[in-house]
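With one protein chain removed, the remaining protein chains of the complex are shown where they sit.
Let's turn to chain A:
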Amino acid sequence: MPTLPSFLSAGERLYRNDYEWQTQLLRNELQALFAAYSSDNADKHSYSDRQHRTLLVPWMLPGALAAIMWKWLYHGSVGLINQMLLRMHIISAPIPWLASTQFVLISVVLVNVWRGAPFFMVMLFGGLQTIPNELYEAAMIDGAGSFTSFRNITIPLLKPLILTLSLYGFIGAFNFIDIILVLTKGGPAHHTLTLPLYVWQLAFVDMKISYATAVCVLMCLFLVVLLGIMMLFLKKRGGADE
């Protein structure tokens, strides 16, 4: 059983911000943006089934496998990304994507966005199909442009779905571990250490099982409280909209 001192100590570590909150939040935001853009495109251009299936591939890949693939793509000297950028004369020397404090965070976040976005895209695409075309036609007759239609028809009608997906994405981002574990193991120098990875290290490297349990319980409480607030907020907003 976790003891009181281990709870206090865990709380202190959380407070001292030993891991990257930004990783989790940034990943959530980027994923939502990417998904919204892709699904909007998919809807507008009536993507074929084959294209849809191709877009779903990242989501179907196991996280660890995707991470191994990206590890080689990001390789500091022979990686495909560096080679492409060098040949296109965009950079003059290879960028050590996973070894530089400047790029490592955004690099791991992008892999997770790439992997998670198809799911959000499919869900939003499903939502878009339920919006009757008549609404857009009526708006067009009234002189609304595409952006106005998007803001006043698409967004309000998709709002419940977007909010549910945000909750789902937030929980996913909060539990972000597999890709980081393979890509950087939280390094260099803790620059990509997320909470779940910190717990994993405590439990399976330091073998401090009770300490890790204490952090897990704190994480869970934090998530429950935060999600509770979000749900209340959503309910209120939902009520006001109606």
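Side notes on the structure shown:
Simple rule for what comes next: a residue touches a chain if its C-beta (ideal position, glycine included) is under 8 Å from a C-beta of that chain, and two chains touch if they have at least 3 such contacts; residues count from 1.
One rule holds in what follows: contacts and distances are computed from a predicted model.
UniProt records the chain missing from this view under the protein name "Extracellular solute-binding protein family 1", selected from "Extracellular solute-binding protein family 1", "Alpha/beta hydrolase-fold protein", "Fe-S cluster assembly protein SufD" or "Sugar ABC transporter permease". Here one chain is not drawn; of A:Ser77, A:Ser146 or A:Thr164, the residue touching it is A:Ser77. Residues of chain A in contact with the chain left out of this view: 75-78, 86, 92-94, 96-101, 104, 184-190, 201, 204-207, 209.
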